[in-house]
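Note that one protein chain is taken out, while the other chains of the complex remain in position.
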Amino acid sequence: MTGLLDAQEVSVRYGSLAALDGVDLCVHDGQRHALIGPNGAGKSTLLDVLGGSTRPQRGTVRFAGRDIGRLGPAGRARRGINRIHQRPAVFATLTAAENVVVAALPRVIPRRRWWPAGRRRAAQQLAGPLLEQMGLTAVAAVPAGHLAHGQRRQLEIAMALAGRPRLLLLDEPAAGLSAVEVGRLVELLQALPRAVAVLLVEHRLDLVYALSDTVTVLRDGRTLAAGTPDEIRTSPLVRQAYADGVA
Amino acid sequence: MSGEVIRRARGAVAALVLVGLVVAPWVVDDYTTALLARTLALALVGVSVALLTGVAGMPTLGQTAPYAAGAYACAVVGSRVSDVGVVQLVVAAGAGALLAALIVPLVVHARGVIVLMITLAIGELVVVVLGRWRSVTGGTDGLAGVPAVRPFWGLPALASDQGRYLYALVVVATLVGAVLVLLRTRAGLVLRAGRDDETRLRASGHRVAVHLSGAHIAAGAIAGAAGSVLVVAQQYISPADFGFDTSALLLLGVVIGGTASVGGALVGAALVIAVRDWLFGVLPGHAPLVLGALFVATVYLLPTGVNRARSRLSEAAAPQPDPPAAQERATVGEVGR
């Protein structure tokens, strides 16, 4: 069954090392899909392939039915795939609101790039709701470089959503966050619009179970198991994998 | 709000300076007026340097190339085709933009110091070409005897230093205004974002190369237009006007003025040119020595100005968590301010 994102037989080799070996992955519209596995399983590599920063030696990646194998990160972002990295990257000298506007531009305002008219109004219209959703209205006019780490993480999510993506790729979003911040992150992710599908790579199984509809387990570059969180939680195969590997 | 106060203060200062520039020809002598006109042309080139160096994050030592292209195109057109100022201006801007467009593929994929090297080499090579292409450029003797300019159809030719100066002022002020407007557009926003974090910009889906190319071509057009102002102001051009020294001086001026600030670039460029002219007048033999020392001193004295870690220039791969944005003079082309 074809979904929104359809990766088939993806293989990535570095010399004699197979980081990914014939991996299939399917993410449907609006689905919350988690990717887990022990260290070295190939999760980040798969995310790199899906995001466009790594080209696989074999395999195809289709998005909304079209082969996107040739597109880099920019092209995929224009199609509606946005990736959020571990380290929040924002435009430091631009204000929070400007950050959101820039992120939205390729997909939301495709033309009239040169018109200076009503820039404040347009920025407000575009960025206001998202910043409010993320609780950043108070810092809308603050240069992003001055924001705290947690605020930057929120801004990055706002930026990722600004482009009205169809798929978000999240790479260990909880890394480096305190317990309180993780709680807030979970709230944010749970509140994401249902129109957006999410592929989440995460080490913390509690987050995975709280946030996802489907889970795929990778091990040594291959798919070990796939199913609902309950199925995965009780699967003896998965337990074995985590016991054996350095989880 | 101190930010508001600063903004109003800067606006007031800018207005004062503009008024001062307008009344200048009636206050100072002819020679100084002509000098001011020439300084205006160079300050406009400084704006194009700021556009690339500060706003787009691509430092350049080669804006003298489109500047020269514009100047020579204007001189040739002025001598043989039309003496209407607007026509010459458009031709000059077009020549600058065309040259920039030709150079763009060579620099658009390069970053940081490589761009400095390539643009420097190109700027120098253009000067070499200017010196040897005698048939068109008159070689090292330059071009003189360009007929007086009529600013617009129906207006009389500019016959006095005052007239030429006011023409230069109008052109430069208009173009600077256009640049300020352009910087407030979404394109300006995207350029600044790319300067901050190009990878992030790409990750949002922007075609970075397209924006950078656009910035180069726009900067080339501005520098080309400045070339036509130079022809009117000086009534004579030679390869010496477009040497590497000029590039370096303008870059220094832009850096002093705050790199990404258009107003700062104007002031900085004018200041540096004025100091150079003054030094050459006062110490004809040793001016370069003093000027060189001033370069070194300025670099030492302006650590934030020169050493601001622009993502494209700094060697660190990661963007600084807390850039000295507080010390940074607020840019003129800001959205939402």
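By letter and in written order, the chains are A and B; residue numbering begins at 1 in each of them.
Note that a residue touches a chain if its C-beta (ideal position, glycine included) is under 8 Å from a C-beta of that chain, and two chains touch if they have at least 3 such contacts.
The rule is simple: contacts and distances are computed from a predicted model.
> Missing chain, UniProt name, options "Branched-chain amino acid ABC transporter permease", "Acetyl-CoA acetyltransferase", "YVTN family beta-propeller protein" or "NADH-quinone oxidoreductase subunit M": which is it?
Spelling it out: the chain absent from the display is recorded in UniProt as "Branched-chain amino acid ABC transporter permease".
> In the intact complex, which of the depicted chains does the undisplayed chain touch?
Computed over the complete complex, the missing chain touches B.
> One chain isn't shown here. Among B:17, B:110 or B:170, which residue touches it?
Of the listed residues, the one touching the omitted chain is B:110.
> From the list B:18, B:125 or B:210, pick the residue that touches the absent chain.
Only one listed residue reaches the unshown chain, and that is B:125.
> Residues on chain B that touch the omitted chain in the whole complex?
Against the missing chain, chain B presents residues 53, 59, 61, 102, 105-106, 108-114, 116-118, 120-122, 124-126, 128-129, 131-133, 243-245, 248, 251-252, 255, 285-289, 291-296, 298-300, 303, 306-310, 313-315, 317.
The criterion applied here is as follows: only the chains that are shown with their structure count from here on.
> Averaged over CA atoms, how far is the centre of chain A from the centre of chain B? Could you give it in whole Å?
42
> Which of the residues in chain B end up touching chain A in this complex?
Within the complex, chain B contacts chain A at residues 181-182, 184-187, 189-190, 192-193, 195-197, 199-208, 318-323, 325-326, 328, 331, 335-336.
> Given the complex with chain B, which residues does chain A contribute to the contact?
By the definition above, chain A touches chain B via 72-78, 82-83, 87, 89-95, 97-99, 101-103, 105-107, 109, 113-116, 119-120, 123, 141, 143, 145-146, 159, 163.
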